[in-house]
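Starting off with a structure, shown below.
Just one protein chain is left out here, and the rest sit where they should.
Take a look at chain A:
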Amino acid sequence: MAKDNEINGQPEHSPDQGRRSFLKNSSLLSALALAPPYIVKAAGAEWDEKAARFFERVPLSIEVNGRSRTLSIEPRTTLLDLLREQLALTGTKKGCDHGQCGACTVHVDGKRVLSCLSLAVMQEGKKVTTIEGLAEGEKLHPLQEAFIKHDGFQCGYCTPGQIMSGVACIREGHAGSDDEVREYMSGNICRCGAYPNIVKAIRDVQKGGQKV
């Protein structure tokens, strides 16, 4: 997905600035320098609509898929939108923006999290893992292999969320039986109905005892 800049002959942007040339580069410091005092006070408390307009960006330090990032983000950006739009990691999917479908599941400090309900700013200093970070180079994660082996998906849209959730489910010790898997994976909707094979894939890895 990162090749479009080359087509136009423009140099690729520094990843820390976000990929698109039209994202503004205003930093918190320059915004503060220009802002009247009442707005500076608001920065410590809540963001009201008027104040937020002056603070287009806040800094964020986060590790994503093993790589440290120092970013400048709009304070109300969800973790999901940060990953998909600013970091061009479109593997994590948007399904409902309502915490209902699980397609946005990622790991934060090793635990599964619905990224559409998580504010990016609240992940300051944390380690985020997305579906793109699960494999080790060309070597797929055991659950990725299992999903392939058991045909654990059809259209594939919910699959990144299913796999991230599935890995966590095994780590949590919640994959000891088919019924347990079904209960603890119930936050991940699959509209294609590939559930029978999803259960098989997760149980296969859990029974195999590999480190996940």
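The definition used in the following text is that a contact is a pair of C-beta atoms (placed from the backbone, for glycine too) under 8 Å apart; a residue touches a chain by one contact, two chains touch by 3 or more; residues count from 1.
The working rule: contacts and distances are computed from a predicted model.
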Would you mind picking the UniProt name of the chain not drawn here, from "Isoquinoline 1-oxidoreductase, beta subunit", "Phosphonate C-P lyase system protein PhnK", "ABC transporter domain-containing protein" or "Homoserine O-acetyltransferase protein"?
-> "Isoquinoline 1-oxidoreductase, beta subunit"
Of A:S72, A:T105, A:Q123 or A:T159, the residue touching the omitted chain is A:T159
Contacting the left-out chain in the complete assembly, out of A:T105, A:S118 or A:Q144 | A:Q144
May I ask you to list the residues on chain A that touch the chain which is not drawn?
-> 1, 3-5, 7-8, 20, 22-23, 53, 56, 74, 76-77, 81, 84-85, 89-98, 100-101, 103, 130-132, 134-135, 140, 144, 147-148, 151, 153-160, 163, 181-183, 185-186, 188-199
